[in-house]
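Heads up, one of the protein chains got dropped from this complex, but the rest are sitting where they should.
For subunit A:
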Amino acid sequence: MCEPRAARRSAAGPPLTGFVCVLLLVCVSVASASLDVGNNETRRTAAAETAEDPHHPTNSTGLKKAFPVLALNYDYVRKPFEIALWILLALLMKLGFHIIPRVSNVVPESCLLIGVGLLVGGIIRAIREEAPVLNTELFFLYLLPPIILDAGYFLPIRAFTENMGTILVFAVVGTLWNAFFIGGMIFGVCQIEGAQLAGVDLLSCLLFGTIVSAVDPVAVLAVFEEIHINELLYILVFGESLLNDAVTVVLYHLFEEFSHAGTVTVADAFLGIACFFVVSLGGIMVGAIYGLLGAFTSRFTSHTRVIEPLFVFLYSYMAYLSAEVFHLSGIMSLIACGVTMRPYVEANVSHKSYTTIKYFMKMWSSVSETLIFIFLGVSTVAGPHAWNWTFVILTVVLCLVSRVLGVIGLTYIINKFRIVKLTKKDQFIMAYGGLRGAIAFSLGFLLTDDNEMKSMFLTAIITVIFFTVIVQGMTIRPLVELLAVKRKNESKGSINEEIHTQFLDHLLTGIEDVCGHYGHHHWKDKLNRFNKTYVKRWLIAGERSTEPQLISFYNKMEMKQAMMLVESGSAARPPTHASSVSMQNIQPRESARGRAIPSISKSREQEIRKVLRGHLQNTRQRLRSYSRHDLLVDPFEDHVSEVRFRKQRVEMERRMSHYLTVPANRQETPAVRKVCFEPEHRVYTYDDGESPRGRAAQPRPGPADGVSLVSESPPGLGARGPDQEQEVQEEKEEQEEQDQLKLSRCLSDPGPNHNKEEEE
């Protein structure tokens, strides 16, 4: 195909990229169209051949077919080829949008993708071929789960649980209100209208209302992610879109059953309510069970790190499918699975697996989202339509009105119970952010064909989706800026914030206990303690199970910095935000007075050196594993060793600053922003393959890493003799050695040097 050419050309710049995209579009559509044509042809030729076969023996003595050097067998790869082509198209489109900067700032990605879908659908239609439609099975089984899993796994738990009441009220009561209001009003208007709309009965209207009233998580994610709104609003709208799935599922099945049966009794209504609880709680339970299974499995994966990410994905997918088997809410099951699994899995898996899980999830959900919007566009062009002005306009208007009324009404009630009240701005964003999306479309598609209003419903649903995604999606960003809604504050992890978050938790729990009423914090504290004493022991491997959260956070942060430093190169200084504050600025001043080292006699020095050299080999071996190249081969997946190593560095840094006698020496310590790892690089001054004896020589400024030691000291110190530097290094090594011994026991009991450290 023309792809190789296209790939080479796409390096040439945005206008050419646009041209390439269009070219690819045409190719894809022609390909998928011609595939059908080709299929027909092969069928025809097969038929012809079977007709010929009886004649064949008579011709066998005739001409012999030449051996085919090059043959074409497209049918063999047809299906995977098409799928891959579609996905490739979707991703190239996405790529194209981000290269053209102006467009992506104004128009949200979802709109552009729908546009592309419309275009492709139009092209396929023009060739008069069958276009792939967003059928229900494809959507619900393949395209939706990755997005929901991604959302659920990375759900901000704290914000979610703090606002759980509000979210539930909006999800359940809000959706019910929307469904009944829209359904009822449409029925009313249809009765008045007469004409071709009279055939719409109440149950169909209510069914339609249900389908069109649910806020869609995919659309919300797609739009909200680009506007970076503050966490509270995000979690309110997004949480609602996730939890209303249970309501939607129940109502949908309810009304569909009834519209076949024809009549509704009170008993049915009660059954419906019972069904709601079963669906939602059952879904959550299924998800939780699979989540715990996944967590338990991850406890044993320390020897097979490579397949760890797969467990997360498979267990979650199984949770979704299992819930769907029983008509429970698959979305809630998936969310519950992700939420349950996450803390334990993250404690168990290696850092690389964690990164893999994160990236694969983001990748799959991104692809899914893109495909969904493109297919939505294609299906719009392809699908059966029955345009009815009244119905469609009515639907759009009613959706808006009911959403606004619902939000205002519910907020009024909720604010009586909330501590942090929702302001008018918040309400506006919530009402405006109630986007409909592909779930509504798929549910509409799922309607059985004997519902004669199906085409009309579908048209109306698509119009609503387009309206919300395109109009509301495009205008929400300028509105957010206009109203000066609080944005998400992008804060990197701060150890102070983490300390104080924990501190606050305990403080508030304590105050609640003094006050004597069992509030939110009390129960959270109880849950945490239960988790720590019983659950963690079963689900987390090794000693991580007793690690308090603060320490995990601290370790994670240190690891991140270590990675950053290694990546940024050994000789380079830490990047821009480096400050010149280091540990010695903080250590208590009084110890500085007593820092003068008693002078060491020459013989003692020799002794020290000998001892150190004996241990130096070990050090070198272990340290070498941390070179940039070896980091890929991972001997150090064991987190505990990493902790130890890190502590080693920290201790070494501190002791260095203590033992340097000459004041000017302190400038030797390079500027580090946090307690970190510059010394790590300095250690690389030891050359590989150098014999221990020969080490008595100066640290040579040969390898680039070695330069760091010498070059980082300000020029004024260049006059320092090699002896002094060596002494410094010897001291450093001594501390290192002591630290190793100390830290090999540090996790259980304080080592022998503990007291020495105390006095400083």
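One rule holds in what follows: a residue touches a chain if its C-beta (ideal position, glycine included) is under 8 Å from a C-beta of that chain, and two chains touch if they have at least 3 such contacts; residues count from 1.
As a working rule, contacts and distances are computed from a predicted model.
Per the UniProt record, the chain missing from the shown structure is "Calcineurin B homologous protein 3", taken from the list "Calcineurin B homologous protein 3", "Anaphase-promoting complex subunit 11", "G-alpha domain-containing protein" or "Synaptobrevin homolog YKT6".
Summary of contacts with the chain left out: across A:His500, A:Arg537 or A:Lys560, the touching residue is A:His500.
Among A:Leu508, A:Ala541 or A:Val566, only A:Leu508 touches the chain left out of the display. Touch with the chain that is not drawn comes from one residue among A:Lys64, A:Arg128, A:His303 or A:His517, which is A:His517.
Residue-level contact of subunit A with the missing chain is found at 415, 419-421, 423, 489, 491, 494-497, 499-504, 506-522, 525, 529, 543, 546-548, 550-551, 554, 557-558, 579-589, 647, 650, 654, 663, 666-667, 669, 673-675, 746-750.
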